[in-house]
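One protein chain is absent from this view; the other protein chains keep their places.
And now, subunit A:
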């Protein structure tokens, strides 16, 4: 009894949002023998949070979802020895949800203490960086290119090609900027990685910096993520103390300084050039391209801009080699993607698996269908600028090109499920409203088009000159798609048009007082009224 039992209670903010702190406190105060509480990241089985794990001789036994008031009963049932209880889930690594995945980028998330140097190294940390430092920057770029790793932020641009451009750009000062402005609804993997394995992101940025010849880096984290900000800052301090950052990193000639910068509630700053403007201390106005950021980025210097998951995938690519990564996936979508099941879903969370899995497998087999138990009606993939996909198309494989061919986008793999009470005309209106609210205002199609878009959808819903207004909306969508400066205005038509195409019945005129769609579907009271004014 002298060795304390290790109990894991996640510190991930999603777990905290449903009481993980209270559970950790209850376990600490009620345990009748010495325990060591580790606040790990989340395993990504968010419906089971707070998920408590106990280290036993046979492995880590999970209990969840645990409420503070369950703790006494769990301890009485012998939880500290892996004892039986109705909340006992068994060995966490053996749960079907975990076994069905191929965790590379998320290999350590939920497993380790996020701020433990020993845990990080013991679980494979730094292997990628060490291997990179033994090679020339050009060889590292070549390896990342050969792996097929594409930008995970949504656009899917090959990471190695971007790095090569920066490496070959002349100049004494270059930057690596990590886009952690994860503003899209339905995405939380960036946040979970930063909270659950921050050293992995730091290592990825170090490899990028070495490959591109950069000496200074910034992680631009949205202000809505206070836990991720705190964890990254703490990790950077620890990394400095370990000489993983600073000068002469790991005994090499490589120098790299890394800073966290906090956004200020502007969705558009997730667009890379807008983020660069914001990092420069300016309004987050989108820049016209060219010049591309790789040549003229932050303060006009050559800059690598990558998303959190892209950079966090790099250590594994370098540690295991390009072939191991390239061997996974389909067609031109190589490696794994960290899918995020969200919205009205029974089992929401993180599913990291090779590209090529179908949307239906993710939603039904991993996700268990809707949380409400009603039929799935629509699924939005890729954030607020992603298409709505009807339930009849769930056989679509998760593959950049297959989605593009279907008029949709994989984006960053965020999947938001809606049941059959959703009003798709209202969702189309929201897409326009969101664009109007968050447009940077630089280009007219986005700034004005979105406002006109809300008005036109309102007229359609009200039954005014329906056919004319539907044509007008289609026209407006075409103009925004072709004429906008960036993806904000350029992709807002994607959810609008997909809603019109697949759910045309929702755009039929409703008489005043008629609260049902023409298909006779009941529309819940809150769905029939317009959203509150911003």
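Everything below uses one rule, namely that a residue touches a chain if its C-beta (ideal position, glycine included) is under 8 Å from a C-beta of that chain, and two chains touch if they have at least 3 such contacts; residues count from 1.
The definition used in the following text is that contacts and distances are computed from a predicted model.
Peer 1: Match the chain absent from this complex view to the correct UniProt protein name in "ABC-type transporter, integral membrane subunit", "Molybdopterin-binding protein", "Formate dehydrogenase subunit gamma" or "NADP-reducing hydrogenase subunit HndC".
Peer 2: UniProt lists the chain left out of the view as "Formate dehydrogenase subunit gamma".
Peer 1: With the full complex in mind, choose from A:8, A:434 or A:507 the residue touching the hidden chain.
Peer 2: A:434
Peer 1: Given the contact definition stated above, which residue among A:47, A:120, A:244 or A:507 touches the chain not shown here?
Peer 2: Of these options, the touching residue for the absent chain is A:47.
Peer 1: For the chain that's not shown, point to the residue among A:213, A:369, A:384 or A:453 touching it.
Peer 2: Missing-chain contact among the listed residues: A:384.
Peer 1: For the chain left out of this view, which of A:40, A:101 or A:340 touches it?
Peer 2: In the full complex, the listed residue that touches the missing chain is A:340.
Peer 1: Of A:169, A:262, A:327 or A:508, which residue touches the hidden chain?
Peer 2: A:262
Peer 1: Since one chain isn't shown, list which residues of subunit A touch it in the complete complex.
Peer 2: Counting only subunit A, the missing chain is touched by 13-14, 16-18, 46-47, 49, 182-188, 191, 223-227, 259, 261-267, 278-285, 299, 340-345, 348-349, 371-372, 380, 384, 414, 416-419, 422, 427, 430, 434, 437-438, 440, 524-527, 529, 531-534.
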